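One structure below.
Only a single protein chain was left out; the remaining protein chains are all shown in position.
Moving on, here comes chain A:
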Amino acid sequence: MCTVCGCGEGETQIEGQDHQHDHGHHHHHHDENESQGHTHDYGQGPAHAHAPGLSQSRMVQIEQDILSKNNQYAATNRNYFQQHGILSLNLVSSPGSGKTTLLTRTIGDLRAEYAISVIEGDQQTANDAERIRATGAKALQINTGKGCHLDGHMVGHALETLKPDQGSLLFIENVGNLVCPAAFDLGEAHKVAILSVTEGEDKPIKYPDMFHAADLMLLNKIDLLPYLDFDVQRCIEYAQRINPKIKVLQLSATTGEGMQNWYQWIAASRQMAQVGNPAVPA
């Protein structure tokens, strides 16, 4: 991997791609839109003299975001989604919150209405992509190796292979992790955080960055509430404390309760993604 993420360098594997990174890890791109400090190579000593043998240290102003590289990849993806009228949703949660079950049910219920494709991120195995493909949707697995999150560059490559349809729905199931994926923009329209009621109700304030970055929180597995000591109101209050604009929907992907609200939200967001887009027939 040659984007900002170094934690799984060279270990990322995208299904169906023999991506060997023959362009090497150390790029020397010259991106026109990067801020470049302006410096002159004169000595910094008295009279700006170059004195042989003496140190010629100088200061360079950079003012560049550490994640600027990732953000460029994300912007490219976002542009692609816009041009093709694709609604892309980045699903984030801790491991075991029921992301994949939620997805398979969602696809089952919506595939008659929309073309749907899925990018699956996991450290290892293609199990999740296989589960998705069993529903009939297009799916592509990205294994991040040691990496703890997907980044804009990986998603860009995945799009080359997956080629989601014009006007379709794209779900990106991020690596189960409530910390790192918060910082890495993939170009998605919305981050959707999934929290199951078998987890603690204080997760939103324990992992504030993620709930701050998300536009929607799905409170999953509510069919289990009678057996648990989980305070739904408090959980929602915590989430809104971190992010006053966050929307919260309660549902159960197993029983189907509340799923209609989620589908409504998808339909509304999809319309917003496509309003005024000449590429997509109304």
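Here is the rule we use: contacts are C-beta pairs under 8 Å (C-beta built on N, C-alpha and C of every residue); 3 or more make two chains touch, one makes a residue touch a chain; residues count from 1.
Going forward, contacts and distances are computed from a predicted model.
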Candidate names "Sugar ABC transporter permease", "SMC-Scp complex subunit ScpB", "Hydrogenase maturation factor HypA" or "Rod shape-determining protein MreD"; UniProt protein name, chain not shown: "Hydrogenase maturation factor HypA"
Per the touch definition above, residue among A:116, A:137, A:159 or A:182 touching the missing chain: A:182
Contacting the left-out chain in the complete assembly, out of A:105, A:149 or A:191: A:149
Sole contact to the chain not displayed, among A:69, A:84, A:105 or A:221: A:69
Absent-chain interface as seen on chain A, which is shown: 4-7, 9, 26-31, 34, 36-37, 39, 41, 55-70, 147-149, 179-180, 182-183, 204-205, 208-209, 212, 238, 240-242, 244
